[in-house]
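Missing here: one protein chain of the complex. Every other protein chain is in place.
Showing subunit A:
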Amino acid sequence: MANSNLPRRIIKETQRLLSEPAPGISASPSEDNMRYFNVMILGPTQSPYEGGVFKLELFLPEEYPMAAPKVRFLTKIYHPNIDKLGRICLDILKDKWSPALQIRTVLLSIQALLSAPNPDDPLSENIAKHWKTNEAEAVETAKEWTRLYASGA
């Protein structure tokens, strides 16, 4: 399998993710592809996503770590920087990627994004608009979606 010549960096990262997981985050590689991770992020406390369990997928491309990992939400989420396909607008996943960053730092950044939505740099125009015009209502919708889609995990 392709896993046999997995770079040492990926093996080390995987080991550390499993042995010392970051609080509220779990990431485990798929059995048949060590570059594919099943990720769970708990909704941060004091955020509209509190109490939710969000599933994501993370894939390390061939060029990793020179290129950023590919990450996507699988659980539906109401968030101005995440679109309906689960794609995430986050600088370190794009132009601000550095090979000195890791899976752990990426997932922590995504967790932080849930605590601090940024409607000024939106991926989902409608949600961002909602957020800016009536934040209280938008937050309610986000809570509602969390209840509906992210609680049964």
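Just so we're on the same page, contacts are C-beta pairs under 8 Å (C-beta built on N, C-alpha and C of every residue); 3 or more make two chains touch, one makes a residue touch a chain; residues count from 1.
Note that in this section contacts and distances are computed from a predicted model.
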Absent chain [UniProt protein name; select from "RBR-type E3 ubiquitin transferase", "16018_t:CDS:1", "tRNA (adenine(58)-N(1))-methyltransferase non-catalytic subunit TRM6" or "Ribosomal RNA-processing protein 42"]: "RBR-type E3 ubiquitin transferase"
Candidates A:A22, A:V53 or A:L101 - the one touching the absent chain: A:L101
Positions on subunit A where the hidden chain makes contact: 7-9, 12-13, 63, 65-67, 92, 96, 98-101, 105
